[in-house]
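A short worksheet on the structure shown next.
Just one protein chain is left out here, and the rest sit where they should.
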Amino acid sequence: MIIGLYNDWVVVVLMMIGLYIVIAHGNLIKKIVGLAIFQTSVFILYISMAKVEGGSAPILAEGIKQFSNPLPHVLILTAIVVGVATTALGLALVIRINEAYGSIEEEDIQHLDNQTQDETELQATEGEQS
Amino acid sequence: MKDLFAVVMLLGIYSLLSASFFVAMDAVDVAFTEAAVGAGISTLLMLVVITITGRSEKTTRHKPLLALLVVVFTGSMLIYGTFDMPYFGIADAPIHSHVAPRYIQESMKEVGIPNIVTSVLASYRAFDTFGEVVVIFTAGIGVMALLSVGRRPEENEKTTAIDDSMHEQYLVIRIVTKMLIPFILLYALYVQFHGDFGPGGGFQAGVIFAAAIILYTMLFGLTTARKVINQSFIQFIAAAGVLLYGCVGIVSMLNGANFFDYNALASDPVAGQHLGILLIEWGVGCTVASVMIMIFFNFAERREMQQNNEKINNIEGDSL
Amino acid sequence: MWMIEIPPFIPFLIGALIAAFTRGVLRNILMIAVPIISGLHLWMVPEGIHLQFAFLDYQLSPYRVDKLSLMFGYVFHIAAFIAIIYSLHVKDTLQQVSAMLYAGSGLGAVFAGDLLTLFVFWELLAFTSVFLIWARRTPQSYVAGMRYLIIQVLSGVILLVGALFYAAENGTLDFSYIGLDGIAGWLIFIAFGIKCAFPVAHNWLTDAYPEATVTGTVFLSAFTTKVAVYALARSYPGTELLIYIGAAMTCFPIFFAVIENDLRRVLAYSLINQVGFMVVGIGIGTALAINGAVSHAFNDVIFKGLLFMSMGAVLHMTGKINGSDLGGLYKTMPKTTILCIVGAASISAFPLFSGFVSKSMVMSAALEEGYDWIWLMLLFASAGVFHHAGIKIPYFAFFAHDSGLKASDPPKNMLFAMTISAGLCIAIGIYPSALYALLPYDTGYNPYDATHVLAQTQLLFFSALAFVWLNLKGMYPPELHSTNLDCDWVYRRAMPLVFQNMFSAIWKIDRMVRDTIKEKLGHSFTYLASKNNRLSSLLSRNHPSGSMAMWVAVMLAIYLLLSFVK
Partner (left out) sequence: MISHLPVLQVIVPLMAAPICLLLKRSQLVWLFSLFASAIAFIISVLLLQQVMTSGVISYELGGWEAPWGIEYRIDQLNAFLLLIISGVSTVVLIAAQTSIEKEIPKEKHTLFYILYLLSLTGMLGIVSTGDAFNVFVFLEISSLSAYALIALGQDRRALWASYQYLIMGTIGATFILIGIGLMYQMTGTLNMQDLSQRLPDVAQTRTVFTAFAFVIVGVCLKLALFPLHLWLPNAYTYAPSIVTAFFAATATKVAIYLLIRFTFTVFGLSFSFTTLPLQELFLLLGLTGIFVASSAAIYQKNVKHVFAYSSIAQVGYIVVGFSTSTITGLTATLLHLFNHALMKSAIFLALGAVVYRLGNVQLSSFNGLGRQMPLTMAAIVIGGLSLIGVPLTVGFVSKWYLLTALLEKGWWPVAILILLGSLLAVIYVWRIVEAAYFKKPLAGSVPVKEAPLFFLIPIWLLITANIYFGIDSRLSLKVASAAAQSLLGVSP
């Protein structure tokens, strides 16, 4: 009967795919995509736990006795909104980063940052010596 | 996959798929939202960003094996961790037997709205929803803080001319859209008011409303859209939505009940609930719509600015 | 009366504030007034605990007055008074302020009734006094001050840890008898020991004091070590270990003092030697011995101050302090010469001088308790003291070969301060019962019996003979321009060297290891990459946000693993 858990396995797989994208990809947009997948997997987790076999959508109507659990739906409505808010903000950051660094690859940005740091340190030591 | 465009489209499709999955799972409200947000707004935003940043990923990357290992290991641990979970769809799982039954059985009597999701959302857990509106508001403010360019520089005549000519090319689409937009707006209003009875509500309505405006903007250009809806007006609406929502709570507090206790809004508790939910759904709708528009405008503005800069550079480059 | 509740460090804090914001004559008058007023105030205060408040779970009593603390309180006031007069000509606000604060913290420490208050003043002593060293504003003084500060702060930290353990063991922070049982006792003992300049831990003293300013050293010599002696007398009377430590302290500095050239450093060594007498007294722990230790501390503050002042005067007037550069100054600095000789006589315990009346108490106590060997060591040390402090200093500074320096006597305030000290030395020597009346125990001891006087005089004369003989034969160690390094070699030379080497070795090893790992990894990855046709970029993996996210996954896995395994 372990098959009865397949929904959770799907969730776990999606979750790990999302996390892997965040870890492995250097492109900032792809990271946000990964994050979105990660979050969506959580939505699926909640919604699938709300499902009742033979139930119907939680809108009261004549003749329906069994409903799926409405509470997770409410929670996930909120979570979706949070997700889009995060995505929007993240993308706004990506635009700004693109303007400031001229790239949206983590490698490049990291490289540029190291350069700036070296430069400031160099200036500091020069100032101290002179 | 190097092409970010394809990546984003796939994400959109993924969102749509999960939306349809949610329908199958009886979560119609959620599906509605996911379709509007995941497949709609966020895909759109990503596309705008791609037009700014370029659509292809840098190629020289390889997939770290270690990360893969870690992820696979963690994943298998998690799967192991699921073994004690209640099985999918079982009706007597703890989740269905503690808090939820009351919503299903009593909400009609206590709140008087057939859509249980709406009554939980707007009344039982009204504060969560308030928080959600604030999250959206925060995102809007955040995006504005990041992207707003302050006072717009005097439009370069040449570039506006180019813009206009570009927009004039898609005449058919423009006319069709012009006809469509009123219907979309009407639909948005329908969703707004129908939230009590079927899937829908302030949030979905707001998104649809925003979609109409965004559609308009895409086809008629930012400048034209700006003339129709100016920045400070949107900001005002966004703030007003949050305030409206909050004021419902404050009024109920002034009437001697707890915050968000709609029963106190009218002499009859159920009528009070109706009134309260109506008002806060409006608040949600206003904020969501205006914030979505705000975010899109800011994105589009950046894009325009960048394109203008490039054009100016090109022109200068040519003249040299 | 409300006045009672003002602990004596308060006037000094106020004095420091005054010194910071006033100038010229006004400042001088106010600064002199501070120790006088405060001293008179202290004179009025009855014994008992005058200030108490709760802190954390403990009762703190920052102002506890009893005989032992009063004794040190008086002498600190006297020392502060003399030193302030001595430094009136100085126009350096930094020095004045920190000297006032320093004296204040010494008093605070002495009247502290609990370990926490003691700790606070303990650290304050270090932080305020270091400016007296730095105020000389030379590179050496900066470095020496830094070493001094580190060691002093370390002592404070150990004290704090000890206090912590003590509180955990006994549930109280009372500063009273502690004893050497338990880890707390040992830690506190070590902390006191560092400040007391126990052998091996003594180098901060001989290192830093000679580097301080002319007036700074006078302050320094009065407070830090005496606070430590006080603390030992309070917490560890009768601890046998102290006898041996003290005996060692009396003897070993003599050798260094004899070969040392910097006369102020000679005095620093002799300071350790004198503290050794006190430590022995505390270690013996009988009423007589404690009396001896305490009264010797009292006298030592005065005569050691006097000696430092006279050497300071020489340094101030000539700018030189090395024995080999000086000599023949008696002609131009007659008053200083006389005052210095008074100090030298006191420290060498000539009868009728103050050293005699207190040192003999310790030695009698040692004999009474049957520590014959210790008595012999002390006797040897006494001879040594006379040798280096009693004869060597006045001789090399004021007599010996004429160095041709023509310096006059120092400013009036300096002379006046020295005169007061010298007067006190003689007064106590002649009329010791005034001093004895202040002592914590009443023993009815009389220093002026025939055996004592004779033994001491004999000793002194033989010692003088040895000096004269050695000097005439030319066998006396020549005064060399060098810094004598004893144990401080460890941290002045060896530690930096060791650390430098160690760190460079560590970096080297670290780099080597990393390089080899990198190389190995590189090789294996290139190998893998060449197989998979994915070139080398597996190496470019350390992307912060990627690795951050990975850490998250790793942590999650660890938690899960741990919880499932359980």
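Per-chain numbering from 1; labels A, B and C assigned in written order.
In the analysis below, a contact is a pair of C-beta atoms (placed from the backbone, for glycine too) under 8 Å apart; a residue touches a chain by one contact, two chains touch by 3 or more.
Computed from a predicted model, the values in this text were never measured in an experiment.
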Q: Please provide the labels of all shown chains that the missing chain touches.
A: A, B, C
**Q.** Options B:M85, B:V176, B:V228 or B:I315, residue touching the unrepresented chain
**A.** B:M85
Q) Per the definition of touch given earlier, which of B:L47, B:M108 or B:L146 contacts the omitted chain? A) B:L146
Q.
Counting contacts across the full complex, list the positions on chain C that touch the omitted chain.
A. 54-56, 116, 119-120, 123, 153, 157, 160-161, 164-165, 167-168, 544-545, 547-549, 551-552, 555-556, 558-560, 562-564, 566
Q: Quickly run down the residues of chain B that touch the omitted chain.
A: 78, 80-86, 93-100, 102-103, 123-128, 131-132, 134-135, 137-139, 141-146, 148, 150-151, 235-236, 238-240, 242-243, 246, 249-250, 253, 257-264
Q. Taking the full complex into account, what residues of chain A touch the chain not shown?
A. 15, 19, 22, 28, 31, 35, 38-39, 42, 45-46, 49, 71-72, 75, 78-79, 82, 85-86, 89-90, 93-94, 96-97, 100-101, 109, 113, 116, 120-121, 124-125, 127-128, 130
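Everything that follows uses one rule, which is that only the chains that are shown with their structure count from here on.
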Q: Return the chain pair with more inter-chain C-beta contacts, choosing between B-C and A-C.
A: B-C
(Q) I'd like the Å distance between the centres of chain A and chain B, where a centre is the mean of that chain's Cα atoms. (A) 16
(Q) From the mean C-alpha coordinate of chain A to that of chain C, what's the distance rounded to whole Å? (A) 63
Q | Numbers and ranges of chain C residues touching at least 2 other chains | A | 546, 550, 553
Q. On chain B, where are the residues touching two or more other chains?
A. 61, 64, 67, 70-71, 74, 78
Q: Within their complex, state which residues of chain A touch chain B.
A: 1-2, 4-9, 12-13, 15-16, 19-20, 23-27, 29-30, 32-33, 36-37, 40, 43-44, 47-61, 66-78, 80-89, 91-96, 98-99, 104-105, 107-108
(Q) List the residues on chain B that touch chain A in their complex, please. (A) 4, 7-8, 11, 14-15, 18, 21-22, 25-30, 33-34, 37-38, 41-42, 45-46, 49-50, 52-54, 57-58, 61, 63-64, 67-68, 70-72, 74-75, 78-79, 82-83, 85-91, 93, 95-96, 99-100, 103-104, 107-108, 114-117, 120-121, 125, 128-129, 131-132, 135-136, 138-139, 142-143, 146-147, 197-199, 203, 288, 295, 298-299, 302, 306
Q: Enumerate the contact residues on chain C facing chain A in the complex.
A: 540, 543-547, 549-550, 552-553
